[in-house]
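The other protein chains are all here in position, but one chain of the complex has been omitted.
By written order: A, B and C. Residues from 1 in each chain.
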Amino acid sequence: MINKVVANAEVAVQDITDNCTLMLGGFGLSGIPENSIAALLKLGVKGLTCISNNAGVDDFGIGLMLKTKQVKKMISSYVGENAEFERQLLSGELAVDLIPQGSLAERIRAGGAGIPGFFTPAGVGTEVAEGKETREFNGKMYLLESWLRADFSLVKAWKGDTAGNLIFKGTARNFNPMMAAAGVVTIAEVEELVPAGALDPNHIHTPGIYVQRIFQGVNYEKRIEQRTVSS
Amino acid sequence: MINKVVANAEVAVQDITDNCTLMLGGFGLSGIPENSIAALLKLGVKGLTCISNNAGVDDFGIGLMLKTKQVKKMISSYVGENAEFERQLLSGELAVDLIPQGSLAERIRAGGAGIPGFFTPAGVGTEVAEGKETREFNGKMYLLESWLRADFSLVKAWKGDTAGNLIFKGTARNFNPMMAAAGVVTIAEVEELVPAGALDPNHIHTPGIYVQRIFQGVNYEKRIEQRTVSS
Amino acid sequence: MSLDKIGIAKRIAQEIRTGWYINLGIGIPTLVANYIPDDIDVVLQSENGLLGIGPFPKEEHVDPDLINAGKQTVTMLDGSSLFSSAESFGMIRGGHVDLTILGAMEVSEQGDIANWKIPGKMVKGMGGAMDLVASADNIIVAMQHVSRSGDSKLLSECTLPITGLNCVKKVVTNLAVLEIVPAGGFKLLETAPGVSVADIQAATAGKLIIEGEIPEMQLT
Partner (left out) sequence: MSLDKIGIAKRIAQEIRTGWYINLGIGIPTLVANYIPDDIDVVLQSENGLLGIGPFPKEEHVDPDLINAGKQTVTMLDGSSLFSSAESFGMIRGGHVDLTILGAMEVSEQGDIANWKIPGKMVKGMGGAMDLVASADNIIVAMQHVSRSGDSKLLSECTLPITGLNCVKKVVTNLAVLEIVPAGGFKLLETAPGVSVADIQAATAGKLIIEGEIPEMQLT
């Protein structure tokens, strides 16, 4: 089996250059590629276009890359929890494309699956539809949406094997599987890296064909945004 | 959790009527809904349109329903292994729509996911493209394909729980997950039916939301078309 | 006497039927879960990839890898399942979710909804709201009848940027339960306890349809 293992995050991201388009997995702070983000901060690349459902918080996740002004543009569905984001947006330093969450997920899935365009009802009659083709099917209106692809996808999984196969845990799966397929180069960080053959082939969420580099991450913080408990 | 269990195949299929459109899971004879097919033979409904990648063999799978002349039309990608099929097709008793396998899979997936149309390169320049819109994206030509949906989907899984969650085994997964999502009523037969909570939520391939009825099948033959062994 | 948030949530819970898969938005809709009767068997969907949302975890069971769409830590139930965001919105778009309950800033008498953007304010994004309202067959809005500044939120036409067209089926406010009829208009179904039809009329800018005697809500 083809071996995709690299030593660590620094090695994995080293050829990411200024003005690249990146996809970063995660929903809120759950399932984000913490190690790859840290390595990007260290690498110091600028002018990045980041496709990610959210933009992190001020001091964690993509928020860290906003602080260092490495991000030129965010493509997201919701960017609510970040004051620095708001400041840069209002000052014109940062551009943002807001996309309905389902359309974002499906456009990324389409990118990985070689489907350049598809019709969805989300956004019909709204400003999301501006400039887009609309068409009626079976008496309902739909918008034509296009695929999204990235130069690099940075994803985070629970377990992975040396062949690049990935298994996610809980709701930390979210955007990670589609992004893994939509990156020209996909970098996967995992909490536990195991030999090829150690994962049940039936349990694999992302087949290794989509993953070009894999490494075992370290020091996962897994910060919780809304710690809600019952008594 | 909502309970989807019905007693057996006969009960599960009892409201399927003449001229319905059905989807039947399976690739070749692997992962086909053996029990539901047997119940359809007993029920004797006619004029069925069957969406299935293949049409079984003369004495097994959908081939059994061809013998009893219950099928009006097949929508498939490959129908090679069936003499009765050929006879009925040539005599005009049976209609067939041949669809590229990937387009078939994606059209069914689109049906379940609420996407009425999408662009694919498969079939450009061929007779599959006749009457279909073609469009260029990024310098490559694509066809517009439409979703497929069915009145009833008959799928077969390895394990399932009372809430309708399904896990498939090996390459018997094939078309079953997409078909489960694309049926107005989806009937799942499983080799092993377990209580809700007995399956790891992370391992579930088809969430129960897509399944309206589930039962534990009996007497699986699992016939092999090409038994190839190494010495 | 108008309803508080819990009252609105309790009234909406009465709309729920056994066997339904339900997506609950943030705010009052989330509260609805607390008032679904025990004999009503439903499954709650979280669009970040979970079917079968359980209660909030006990402190020792908090799992950062298990959150709902509001980013709150949650638990699973027997029969829960996990999936990707693409699968989740496939479910939503494909019409597999039976009921969507969400908040709104404005609803029009045509069933249009505005709930994602206020011109001049920082736009945080629509999240999954546009997908939900464009896809669901049964949408109930939970909101206050009038805004903090006293303006009716039930209008002939929305003034704020639209989230979706012709989609809302029912509105439950602190004052009333209203159905949006196909020809256009808010048909008054029930009044909140102690609220008069005249109160509701005064608080409704869009076309209000009043037919016969209007019963008062029965809340337990």
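Just so we're on the same page, a residue touches a chain if its C-beta (ideal position, glycine included) is under 8 Å from a C-beta of that chain, and two chains touch if they have at least 3 such contacts.
Just so it is clear, the structure is predicted and the values come from calculations on it, not from any experiment.
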Missing chain: touched chains present in the view: A, B
Candidate in contact with the missing chain, chosen from A:9, A:79, A:115 or A:129: A:115
Selected from B:15, B:86 or B:192 as touching the chain missing from the view: B:86
Hidden partner chain, touching residue among A:81, A:145 or A:161: A:161
Residues of chain A (touch criterion as defined above) contacting the omitted chain: 1-3, 109, 111-115, 161-163, 165, 181, 195-197, 201-202, 204, 207-210
Footprint left on chain B by the chain that the document does not show: 27-31, 53, 76-80, 86, 89-90, 98, 100-106, 108-109, 120-128, 158, 169-178, 205, 222-231
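Assume only the chains that are shown with their structure count from here on.
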Graph class of chain-chain contacts, one of line, ring, star, complete, other: complete
Pair of chains ranked first by number of touching C-beta pairs: A-C
Chain separated most widely from chain C, comparing mean CA positions: B
Centre-to-centre distance between chain C and chain A (centres being mean Cα positions), rounded to whole Å: 29
Between chain B and chain C, centroid-to-centroid distance (C-alpha), Å: 36
Chain A and chain B, separation of their C-alpha mean positions in angstrom: 33
Multi-partner residues of chain C (at least 2 other chains): 82-83, 89-90, 92-93, 135
Touching two or more other chains - residue numbers and ranges from chain A: 106, 120-121, 169-170
